[in-house]
Every structure is written in structure tokens, then in C-alpha cells.
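Missing here is one protein chain; the remaining ones are kept as they sit in the complex.
Which chain is which? They are A, B and C, in the order written, and residues in each are numbered from 1.
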Amino acid sequence: MRFAVVVFPGSNCDHDAYHAAKHVLGQDAELVWHKNTSLEGADVVILPGGFSHGDYLRTGAIARFSPIMAAVAEFARQGGPVLGICNGFQILLESGMLPGAMLRNRDLKFHCEHVHVAVERTDTPFTCQAVRGQVLKLPIAHGEGNYYADQDVIRTLESDGRIIFRYCRPDGQRDPRANPNGSVNDIAGICNEQRNVVGLMPHPERACELVLGSADGLVLFESVVSALTTQGALGAVASLLG
Amino acid sequence: MKARVFVTLKPSVFDPQGQTIADALHSMGYGDVGDVRQGKYFELELKSGSADRAKTLAAEVADKLLANPVIESYRIEVE
Amino acid sequence: MKARVFVTLKPSVFDPQGQTIADALHSMGYGDVGDVRQGKYFELELKSGSADRAKTLAAEVADKLLANPVIESYRIEVE
Partner (left out) sequence: MTDIDLAVLERHGLKRDEYDRIVRALGREPTMTELGIFSVMWSEHCSYKSSRVHLRKLPTTGTRVLQGPGENAGAVDVGHGLAAVFKIESHNHPSFIEPYQGAATGVGGIIRDIFTMGARPIALLNSLRFGSLDGPEGARTRRIVEGVVAGIAGYGNSIGIPTVGGEIAFDDSYAGNPLVNVFCLGIVRADALVKGSAAGTGNPVYYVGAKTGRDGIHGATMASAEFDEKSAEKRPAVQVGDPFMEKLLLEACLELMKTDALVGVQDMGAAGLTCSTSEMGARGGSGIEIDVSLVPQRETGMTPYEIMLSESQERMLLVVKKGREAEVEAIFEKWDLHAVHIGDVTTDGILRVTERGTVVAEIPNTALVDQAPVYDRPRTRPSYLDQVARLDESILADSRQPSSKDALFALLASPTIASKRWVYRQYDHMVRTNTLVLAGMGAGVVRIKGTPSALAISTDGNGRYTYLNPRLGAMLALAEAARNVACAGAVPIGATNCLNFGNPERPEIMWQFAEAVEGLGDACRALDVPITGGNVSLYNETDGQAIYPTPIIGVVGLIEDASRVVARAFRQAGDEVVVLGEHLGELGGSEYLSVVHGVVGGAPPRLDLDRERALIALLTRAASAGLLQSAHDCSDGGIAVTIAESAFDTSGIGVAVDLPRSISTAGTLFGESASRAVISVKPEHLGKLMALAGELGVPAARVGRTGGSSIAIRVDGRSELECSLAEAENIWSNALGKYFAGRAA
């Protein structure tokens, strides 16, 4: 299984995602420079956290123009699993691969802390090994994670079951106080129509070893590995849909 | 030639920055201040000759980069 | 009554935001775009009656909260 972790000049969680895939899961992993035009036969693509191009204007606004993004879009179009973490999620939004946009956190402050999210759906390559309703303790570290989309989009996301992670209390209950940034409907992560592109604000790659305070993030990586090993990339998604 | 681009959040979008500023002003005793909205302001030096060409260029740049149509709209002035 | 406040970095102050945008535009092939400066833009709803009173109020608010006099300067328009 080959993970491609895209490296934008301001990425700073690229090595964390690489470390999780390569050293914790023992999979193949490659760092792919954003100026490349090919993903060099990757099975999974991760857009990591960070500040891709400084992101002074809007998080992810400039990254979507990087040469590699065309390859990422094509990879996704063919059903390849793509995971956008934090800044990676923001890049997916800016590039239109996922709907909606990010506003600054409700309190205008950067938040770095552990939060809890409930896995709403297990029919994506990144959650197929999780149990529906499973609560994950994951770190967040962002200043612009306040997810927004207009009512119609939100309605579609809800009705199509495309909200994959929601902020919640440790017991899994939804609670405004458990929502760290003001995201609509406590949304922490969503997927595309094909369900193979998933974006989330929390950092599963920072929660893959107990010594770091939580290993709950492992399930996302294990899910995609199992999804792919059982049927191979395209089959994986097909079967999840069917 | 200089183009000025104003990017503001769409009215339907909640503006946490504007809200916080309004709250702060009220707590500072500025009762006469009502709604506050914060946006972005850009000044672009453009080499293009005509005002029209400058405007089109600025609009293209705004569409592509300066504004995110999902949440923002923009206005352009050329001088 | 609406006041619009434009806050920009003083000319001598380095503007990394504008610089990064300019660099991005150039790498996207917009050679005609020269210098880019980014600032902040505020729209204030004001209850005050006269344009002058509105302007004074906006200026006071800008001084106190919206602009950082050490690195920024501002301009006000009232409509």
C-alpha cells in the first residue's frame, strides 16, 4: 500500500502523516512535492496540515493552483481515496473537491487541544473499520476551522450522509460547548458525492500513538489500508457504495 | 494603473470578526455603532493600459484568488 | 448612516500578505500585476445623524480599535 503525502512549501504536518503511515502502520509512504505533476502510482493521497503558502489570504487559497492538484483531482475522479487533514481539508474546499468554506473560529482564536468527534458514517474508505457512533479523541490545531456552507448544501450533505465526523462530548452527545470553532451542525469532517474524498479539521495523524495522548486516529489509516487491501483502490469505494 | 478590490462576506454569512468588534465597541460605550462587517481590501498595481483592461484583469484575479465565491463577494474600483 | 473604514499598512511597513499574493499571481502567469498590498476594510452602521458626526465617530473607533497606529493608517468614507 503506497501513501502519497503532498508537500506544499508551508505544509508542516507532512512529516507527521508520513510518520504515521510509514512508521506506525508500516506502509509505503512517499512525500510528493507540490510542483510535481504526478502522484507516482500512489494508492492513497493525503493532503497534510500546515500553512500551505503562508495562508495569509485564505487558508488553502493559493495551494489549489499547485501543479500537483490536477493529479490529485484526477486521482479522486477515478475513485482513489484522498484524505485532507486540517489545511488539507481547507485546500479541498478551496479547490472545489469538497463543498463549503472555512471561516475564522467563532472566538477568533487559534485552538490547539484534544476534542471528541463522533464517526457518523462508516461507508468511506477512511472510516470503514470504525463503528458507527464511535467517539474519537483527536487533537485540533487551527484558527480557521469554522465550517460554513449555505443551507441547500448543508441539507444535501445531511440527507446524503456525507457528514462523516461531528464534534461531540466524550460520551458522544452533541453539545454546543463541544464544538470548538462554531462549525455549522458541529461538522468536523465531510466527504464528496463519490465518498472517496474525505476532509476533516482534527488531526488523526497526531493521534496514532498512546504516548502522544491518544491512538484513536489510527482507525482512519487502518480503514483505508483494509479497504484497499481487500479490493484495491477503485473496488474499495465501489463496494462501499454498493 | 491602480485597482482597488474590496472583498466582503456575503450578507448571509455570519461574520465573527465584525461581531466581535461590534461587541467590543458596545462594551466600550459606543451605543451609536450598530452592525459591523469586516472585509479585505487590496491595492493592485497593474501594468495594463486602459481602465477597462485593468478592471477585467482585477476581476479575473479576484475571481480566481482574492475572493472565495462560496462566502465572499467583491467590488472593484480603478483609478 | 454607513461609514466605510479602510485600514492599510503604512507604505514603509513590509506587507508579507501582499507580497505572497503578488508572488502567487506571477507564478500563475499574471505578469501585468505589479505590487500588491493587502489591508482591512470595515463597514460600520452608525445611528448618528449628520455625516460629520458619523465621520468623527468612525475616526474615533478606528483610532481606538480598528487600526494599529504603529504600523497602519486609515481612510474613512461616509455615505
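By definition in this document, contacts are C-beta pairs under 8 Å (C-beta built on N, C-alpha and C of every residue); 3 or more make two chains touch, one makes a residue touch a chain.
In this text, all values refer to a predicted model and were calculated from it rather than measured experimentally.
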Absent-chain contact - pick from A:141, A:157 or A:220: A:141
Residue among A:2, A:111, A:137 or A:169 that touches the chain left out of view: A:111
Touch criterion as defined above, residue of A:58, A:116, A:162 or A:206 at the omitted chain: A:206
Missing-partner contacts on subunit A, residue numbers: 9-13, 15-16, 19-20, 49-51, 53-56, 108-113, 139, 141, 143, 203, 205-206, 208-209, 211-213
Contact set of subunit C toward the excluded chain (per top definition): 9-10, 12-16, 19-20, 23, 27, 65, 68, 70-71
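The rule we apply is simple: only the chains that are shown with their structure count from here on.
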Subunit B-subunit C separation of Cα centroids, rounded to whole Å: 9
Length of the line joining the C-alpha centres of subunit A and subunit C, rounded to whole Å: 35
Between subunit B and subunit A, distance of the C-alpha-averaged centres to the nearest whole Å: 30
Interface hub residues of subunit B, defined as touching at least two other chains: 40, 65-66
Sites on subunit A at which at least two other chains make contact: 57, 62, 65
Residues of subunit B touching subunit A in the complex: 9, 12-14, 16-17, 20, 40, 65-66, 68, 70-71
Residue numbers on subunit B that touch subunit C, as the complex places them: 6-8, 18, 21, 24-25, 28, 30-48, 57, 61, 64-66
Complex interface listing, subunit A residues touching subunit B: 57-58, 61-62, 65, 93-94, 99-101, 103-108, 146, 148-150, 182
